[in-house]
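Complex shown without one protein chain; remaining protein chains in place.
== subunit A ==
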Amino acid sequence: MAAKILPVVKLATKVTIAGGAIYVAYDSGLLGSSEEGSVVLGKAKAAIPPAVDEWMKYFGLELPTPPKIDFSPLQAWNSGVQKSIHALSVAPTRAGEYTSQGLQYVKDLTK
């Protein structure tokens, strides 16, 4: 009797676990629109440091504090884009100037 019920119980447990996972994903808004997704990401990011602290206290380990990096990729990218486009926009003028300077130099040499 128990041998017959066991597969059913196993299947029911598996379905409950999978269904619970899907329900948690749906309830937290992970399967919704872009705004809901970014809200969930913000909440997760805010919840990580306390959770990490609690786990570290539980295990008695001390994580080394990550070094503060003063580098902002956004700033670097934006300034890179601006400099490249500025260089592209002044390139024809500069090319003309350098050509005329070069021609002048050659003329001076041949005088």
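Here, a residue touches a chain if its C-beta (ideal position, glycine included) is under 8 Å from a C-beta of that chain, and two chains touch if they have at least 3 such contacts; residues count from 1.
The criterion applied here is as follows: contacts and distances are computed from a predicted model.
Visitor: Could you check which of "MICOS complex subunit MIC10", "Vacuolar fusion protein MON1 homolog", "Calcium and integrin-binding protein 1-like" or "Large ribosomal subunit protein uL4m" matches the UniProt name for the chain that's left out?
Guide: This omitted chain is identified in its UniProt record as "MICOS complex subunit MIC10".
Visitor: Just the residue numbers, please: which parts of subunit A touch the chain that's not shown?
Guide: Looking at subunit A, the ones touching the missing chain are residues 14, 17-18, 21-22, 25, 30-31, 33-38, 40-42, 44.
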